[in-house]
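Pasting a structure here, questions to come.
Missing here is one protein chain; the remaining ones are kept as they sit in the complex.
Going in written order, the chains are labelled A and B, and every chain counts its residues from 1.
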Amino acid sequence: MLKQTPFHARTAPLCLGQNWRRWAGHFAASSYDLVHEREYHAIRNSAALLDVSPLYKYIVSGPDAARLLDRVVTRDVMAMAPGRVAYTTWCDSAGKVIDDGTVARLDDERFRLTSADPSFRWLHENAHSLRVAIEDVSDSTAALALQGPLARTILEHLIERPLADLGYFRLTTATARGVPVTISRTGFTGDLGYEIFVDAAHALPVWDALIDAGTPYRITPTGMLALDLARIEAGLMLADVDYVSAHKALIPAQTSSPYELNLGWTVKLNKDFFVGRDALAAENESGTAWRFVGINVEWEPLERLYAAVNLPPRLPTVAWRTSVPLYRGADQVGYATSGCWSPLLKQYIALAHLPADHASVGTPVEMEVTVEHHRKRAPARVTSTPFFNPARKRT
Amino acid sequence: MTRAHYDAIIVGGGHNGLVAAAYLARAGRKVLVLERRELVGGAAVSEQIFPGFTFSVYSYVVSLLRPEIIRDLDLPGHGLHILPLESTVTPMFNGDYLAGWSDHDLSRGELYRHSPRDADAYEEYGRLMHHMAQAVRPILAMLPPDPTSLSPRDLMGMLKFGKHMRGLGAEHFHALHKLMTMSAADFLDEWFETDVLKATKSASGVIGTFLGPRSPGTAYVLLHHYMGEIDGVFRAWGFAKGGTGGVSEAIAGAARGFGAEIRLNAPVAQVIVKNGRATGVALENGDEFEAPVVVSGLDPARSFLQLVEPKELPGEFTAAIRRYKFRGSSGKVNLALSELPNFTCLAGDDSRRTVLREAAWRGAFSISPSLDYVERAYDDAKYGEFSREPYMDIIIPSMIDPGMAPPGQHVMSIFVQYAPYNLTGGWTDARREAFGDAVINAIARFAPNIKSSILHRQVITPADIERVTGLTEGNIFQGELALHQLFFFRPAPAWARYATPLDGYWQCGSGTHPGGGIMGASGRLAALEILRRT
Partner (left out) sequence: MNDPLIPAPTTPRTQAPYDAVIIGAGLNGLTAAAYLARAGARVVVLERRATIGGSTTTEEFAPGFRADTCRHDAGWISPHLVRELDLEQHGLKLLATGARVVAPGADGGRLAFGAQGPVTESLRHHSPRDAARFPVFAARIAALCGFLEQLYAKPVPSPDASSRADLTTAAQLGLRFRGLGRRNMVELLRALPMSVAELLDDEFESPVLKGALATRGVLHLCQGPRAAATAFNFLHHQVGQHVGAIGASTVPLGGLGSLAQAIADSARAAGAEIRLDSPVARVLVLAGQAVGVVLESGEEIAARRVVSGVSPRHTFLELCDPSRLAPEFVRAVDNVRYRGAWAKVNLALDQLPALSAGDGDTGADSSRVRGIVVAPEMDYLERAYDDAKYGRVSANPWLDARIPTVDDPALAPNGKHVMSIHVQYSPYRLREGAWDSPAREALGDLVMATLERHVPGLTESVLHRQVLTPLDLEQTYALPEGHAYDGEMMLDQALFMRPVPACSHYRSPVPGLYVCGSGAHPGGAIAGGVGANAARAVLADRKG
């Protein structure tokens, strides 16, 4: 039987359309309402509450905890002060991305790693002769994301202290109605937002407290469909959707390096040894073949394609997650992996892989669209990501 | 005395013989199949042993029946329906169990319960095995070249083989090498820590061999579980509607549909040889049939040491066949049950348990509670005894195909290893029943109600298998699946391509490459080779 998250007792009655999907072996609400629109706007307008408990979570502790994580991930963990959170990738020895997630330094010898895929064995395999303990707390730790412009206000009410000085990618501990929680200023929406970690045994009181504190601010339980739109607007990629983990790839061509995913900034070549460094240093030297970019489908040509068959454009109000060919001239040059109609920007946007020489901002490409059963090509342009990047995210 | 003439005669109506017959008939050849028994199928037969209860008497699951055969011969059109087995549950001595489900998340969750690290490892392991299966698949479909020959065809074959191997890349090549040479236990030790998982997986690695899970050469059978997936069959293990006889009947139906003639109760006494070539066969009743092509679906010992005079074959060849090892090591117990077995590890009244139990009954139960258990089962066999506590693979076909038993009652099919053909003192009726008792006692440790629910019991020893089906030493794979009896060694070096040293005489049984299980690949490859060369 599928697992239920620690919040299931609260989320289940709210899921009006019984619209569930699987996330890491758990029930996860696709949307609570019958349509996800309201939930999306909560992310950008008020505050959305997402149950992100299915994330894999590991506590790495011990004298060599920093060394282990520094060896595994591409960011410089040794340089992180306690209270810092870092978004990072980690790679195999060929420098290909296995997964991405966050590393939070809880204190000197204690870290939390979150990941999309199970990472227990990989951490263990890298821990040879290191003095560390690796604990899988995926099931024992519940996690919520509170995302949106009013997230801070609600949280401040909840924990009864100001949060204005909790900077972007920083974390703090607090108590919510007597329950100890960890709050990090992180999220997957590209908006002002926080993630709250709590012992699974105390999950429900924290949910209730948040709802109480948030109701005056229209806090909105939000499902995966709304999140998908927000994360595409924010230019955030998803493992298994936008790239294939090196551990899951069936052929080498399916793998991607951090550079190829536009995550070169997470690769700290000047730090000590880490897995994949030699390969990444070589790639950094010789240049990267592929890029991960934003694509903006031009409106008028798209409208014309549909007008030709007397239809208005059909827009993906639910994000798609398939591989869609991108062309330049006669040839297919790349492929888009996620796309949606941005309700806020009123743009058809997508995340895509393109060869480096076709990837500079402004490059015209064409994306395959199916217009009334026929394959067409819609003109589009390479754009920088995030598509939407409000100042409140960082300030 | 009749003297009918055919294009090809198939000796033995086992599944490979039938597949060969169907392919030859489909190509327009006039084909006669001669079966000793009163029904087709060889070891793949379904019989109503007890009124109302139908059993797959000898074999029990359809693992690797080639999808191209199902397509080419339109077997579903002739009644074939392979139903998936949903799960494998291994009861443990401590009252717990390990289950493998067809759903990824469920399986992961279950394994996670035993070991979080193994749950991760299992996914990576699965991917490696997927790669390995992909590496092996072309080899299964390949005519084995003779590595010692300098003929252009063999050299090309070796080149192709070598190219394929090099194409795997270093990492996968090394993994394949390990898989082909390691013991199942050692191979699994590199991945997992959960003993019961290793026991259950390695038990499937010893099927058809006379080796224990700690002996090298048992790891590669682990691959079989993954072979089906890449052929577009989601789950490798399946059960044929109507039992494995359903497969044979479907193939026979297809063969007949293409014009082949199948004669039952027609035991072949010998292959007729004139001027150094096979020209037909003679039945035990004296009837003779002529054909320029005689194909034996029997095992190598029967094909070459019994049906043909030694003088017709080169001494080196018969010497190689004599060295070919059968060493049947498994038996079968078939039960008619008044009620389903209640495995204590799945007992409980809550809804979760009820769902679990129902699902488990539709799958397989593996009696392999620990690696030592399986290894000890082998220890007994090594010294000529049947396992006092054997490894068993149990399915309840009536849960999948309700037609197998009267409503509310059940049939249970128990594959048992080890039961050595060469039992010290020989197999007698008393030893057979003692063996049956050992099987029931071993199951009763985990499902106590089994004893009181048995309506009928049929115990089949390797000696019985040999007696009834003709399989030498009761080996269900027509020869041990050991590395030195595979590919270009199966059944003898230089004669692994279905031809034999006797002109006009061909072989198509499981004793030829790729052999093993109800796969049909040997019959198909043999027929294609015959069509190419005659």
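Miscellaneous remarks
The rule we apply is simple: a residue touches a chain if its C-beta (ideal position, glycine included) is under 8 Å from a C-beta of that chain, and two chains touch if they have at least 3 such contacts.
Quick caveat, the model's predicted, so the values are computed rather than measured.
Taking every chain of the complex into account, the chain not shown here touches A, B. Within the complete assembly, A:Glu125 is the residue of A:Glu37, A:Asp76, A:Glu109 or A:Glu125 that touches the hidden chain.
Checked against the hidden chain, the listed residues B:Arg71, B:His174 or B:Lys274 yield one contact partner: B:His174. The residue from B:Arg113, B:Lys274, B:Lys325 or B:Arg467 that touches the chain not shown here is B:Lys325.
Of the candidate positions B:Glu110, B:Glu123, B:Asp186 or B:Glu385, contact with the unshown chain belongs to B:Asp186.
Between the chain not shown and the residues A:Arg67, A:Arg185, A:Arg231 or A:Lys393, the one that touches is A:Arg67.
When the full complex is taken into account, the listed residue touching the unshown chain is B:Asp372, out of B:Asp96, B:Glu193 or B:Asp372. With the whole complex as reference, residues 147-148, 162, 165-166, 168-170, 173-174, 177-178, 181-183, 186, 190, 211, 214-218, 316, 323, 325, 372, 375, 379, 382-383, 482-484, 489, 493-494 of subunit B touch the missing chain.
Within the complete assembly, residues 64, 67-68, 71, 92-93, 122, 125-126, 128-130, 272-273, 275, 278 of subunit A touch the chain that is not shown.
Please note the rule applied: only the chains that are shown with their structure count from here on.
Contact residues on subunit A toward subunit B in their complex (touch as defined above): 1-3, 22, 25, 118-122, 124, 136, 247-248, 250.
Interface residues of subunit B, counted against subunit A in their complex, comprise 105-106, 108-109, 116-117, 119-121, 123-124, 127, 130-131, 352, 355.
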